[in-house]
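Take this structure, written in structure tokens, and hold onto it; I'll ask about it next.
As you look at this complex, bear in mind that one protein chain is not there, while each of the others sits in place.
Chain naming follows the written order as A, B and C, and within any one chain the residues start at number 1.
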Amino acid sequence: MSDVRITVWNEYRHEKEDEEVAEVYPDGIHEAIAEGYEDRGFETRTATLDDPEHGLTEEVLDDTDVLAWWGHRAHDEVDDEAVERVVERVLDGMGLLVLHSGHYSKPFKRLMGTRCSLKWREAGEKERLWVTDPSHPIADGVGEYIEIPEAEMYGEHFDVPAPDQLVFTSWFEGGEVFRSGCCYARGSGRVFYFRPGHETYPIYFRDDVRDVLANAAEWAAPGDGPTPNYGNVEPLEDLSD
Amino acid sequence: MSDVRITVWNEYRHEKEDEEVAEVYPDGIHEAIAEGYEDRGFETRTATLDDPEHGLTEEVLDDTDVLAWWGHRAHDEVDDEAVERVVERVLDGMGLLVLHSGHYSKPFKRLMGTRCSLKWREAGEKERLWVTDPSHPIADGVGEYIEIPEAEMYGEHFDVPAPDQLVFTSWFEGGEVFRSGCCYARGSGRVFYFRPGHETYPIYFRDDVRDVLANAAEWAAPGDGPTPNYGNVEPLEDLSD
Amino acid sequence: MSDVRITVWNEYRHEKEDEEVAEVYPDGIHEAIAEGYEDRGFETRTATLDDPEHGLTEEVLDDTDVLAWWGHRAHDEVDDEAVERVVERVLDGMGLLVLHSGHYSKPFKRLMGTRCSLKWREAGEKERLWVTDPSHPIADGVGEYIEIPEAEMYGEHFDVPAPDQLVFTSWFEGGEVFRSGCCYARGSGRVFYFRPGHETYPIYFRDDVRDVLANAAEWAAPGDGPTPNYGNVEPLEDLSD
Partner (left out) sequence: MSDVRITVWNEYRHEKEDEEVAEVYPDGIHEAIAEGYEDRGFETRTATLDDPEHGLTEEVLDDTDVLAWWGHRAHDEVDDEAVERVVERVLDGMGLLVLHSGHYSKPFKRLMGTRCSLKWREAGEKERLWVTDPSHPIADGVGEYIEIPEAEMYGEHFDVPAPDQLVFTSWFEGGEVFRSGCCYARGSGRVFYFRPGHETYPIYFRDDVRDVLANAAEWAAPGDGPTPNYGNVEPLEDLSD
């Protein structure tokens, strides 16, 4: 049992509009991800784009330690106010896991400050995620690599700030590499970008991927560090002499 | 002689409205900074908030290798379109030097993705900037520390991403510390935040400060690295087998 | 209760030879540190320089998750074989906490690869450790700063590799700053350098310092990441085409 409370957010459009996707994720990508968390003892809820306020109300965020974000084709439909709410929460300590095509989501781009662009190709090719930091807790219980037989390719250059820690680096059959597991501290919060996952591949049903997502949630969960004071302050030392 | 072309941007309001400031910087803070660059052989121009398009036209930016940014009380008056132009240029390789109260400027906040908050106090106290990375080119020609007899205090926590390199750390008489020289790579560009400087202290006339600004401009000047291709790409290897 | 098993290592010479030190740490610095761990529910043992094999036998290390290291005047008396044992264990995942004058200990210098030099002064002056990374678990439960009324000063430049994360930065009354809480990943292990503590000040009896040491032990405890294979390997892909 974990005491980390997860909210899995999904844009939930492909699954309703595309039969091929619906076959892979009949209940939506969010339910597949949520199932992985529930199986690992996390208190888990879901929210989607078409919920009121995208399901990202103050109340929901109050009860969220870590928010997992999946979006792809409707990034622009996410209301800026909701984005701002999410970003503020992250800076205040909420964990954020950005999944696959979430690299172009508004909250991620806001928090990175860069374009977050990359190369991509849908060819059902093999991906192998190598652990490049075996000391990192997100790699707990993982082998030397995770092999995914069919994946969408994402290739460098990935236009993000250099990660604070780089946990995974991907090899792709078609000749590219990618920084696939990237850790960032932002404000009092922690952000993890994890590459695998696509609407047409059953990647979020894999145990190894779910294990990484569980590790990442534990890592990103809010700590109990100081809440800094900002603004005008009195001196701590006597300035009169 | 340097072949780096500098544009010094200044909000230029305090100097016109506040007599005390006008005495310290009669021609504006931008002219003091620009003089330091000219003396060191840089091709230098200036631009201010009240110029058309804030002086940040496409033409000016085309001729700018490194943009130095000073603002304080009128951050909100900087047009979002100009901000976007600057940010895009930085991601494409233009250097950006963010000076003192520029920590709250729109371009810096956009590129950092955090709140960029800090503690502050105006008490004319002593600051000592210690070099914490003597291997860094921005510390070239600097002593072990730079001592500024009267400065506005900025104190931690400074809410920015951990810098890629930390060149200076400040000690303040009143009891605080601050990460005062912070390097960031963003996209193809480089950003340097440098703390010293305030409208009521003649800090930008100091030779040691001007030397650091010159070093920073050389460091931040655009390189000749690859321009990455993004988007859908063909495989580099045969995927047919 | 923590399931992290601590071994506190102390050179234990000052306390036996210097009356002033013996008054501050009558049972030795190791016992003061160990008491802090025991009070916080850690399984704790101690070892000292004059124990057989310095108390750092294979058996002891087998039962150690995190080793805390205090040494000052007798670094050179630590046997190179014991040092090698400790370093190998760290690279295999054991946590290492290096305390105060341990900056010059053989294991720390071996793991850093640099000289680990610094400035110092014994003048009973005030130190204030500011949290420069409030998102880091080692800062859990800590206020914005820890104030130590009387401390030995350590000043920059501190000749270590740039830390992977910088949790604390110290202010000193005499005018210096110092990177006081430095995190490093090395191999499968994690190393934390923590500055406070000296044989003539009762710093290791402080609750705030003990809290940080407990946080650091939890952070540095071995994970369950992959044990990489090294050396000659067969291809994972068919190279025949």
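The rule is short, and it goes like this: a contact is a pair of C-beta atoms (placed from the backbone, for glycine too) under 8 Å apart; a residue touches a chain by one contact, two chains touch by 3 or more.
Predicted model, so just to flag it, every value in this text is computed and none were measured.
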Query raised in the report: Per the definition of touch given earlier, which of C:8, C:21 or C:112 contacts the omitted chain?
Result: C:112
Report summary line: In the whole complex, of B:64, B:114, B:165 or B:180, the residue touching the missing chain would be B:165
Query raised in the report: Who touches the missing chain here, B:5, B:54, B:85 or B:136?
Result: B:136
Query raised in the report: Residues on subunit A that touch the omitted chain in the whole complex?
Result: 128, 130-134, 144, 155-158, 162, 165-166, 169-172, 175-177, 179, 238, 241
Requested in this report: Pick out the residues on subunit B that sit against the missing chain.
Outcome: 93, 128, 131, 133-137, 139-144, 164-165, 173, 185-190, 223-229, 236-237
**Report entry** Residues of subunit C (touch criterion as defined above) contacting the omitted chain
**Finding:** 91, 110-115, 117-121, 123, 125, 153, 155-157, 159, 161-162, 164, 173-176, 184-187, 226, 228-237, 239
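Operating definition for what follows: only the chains that are shown with their structure count from here on.
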Requested in this report: With chain centres taken as the means of their Cα atoms, state the distance from subunit A to subunit C in Å.
Outcome: 33
Requested in this report: Take the average of all CA coordinates in subunit B, do the same for subunit C, and state the distance between these two points in whole angstrom.
Outcome: 36
Report summary line: Flagged in subunit C as touching 2+ other chains are 128, 131, 133-134, 144, 165
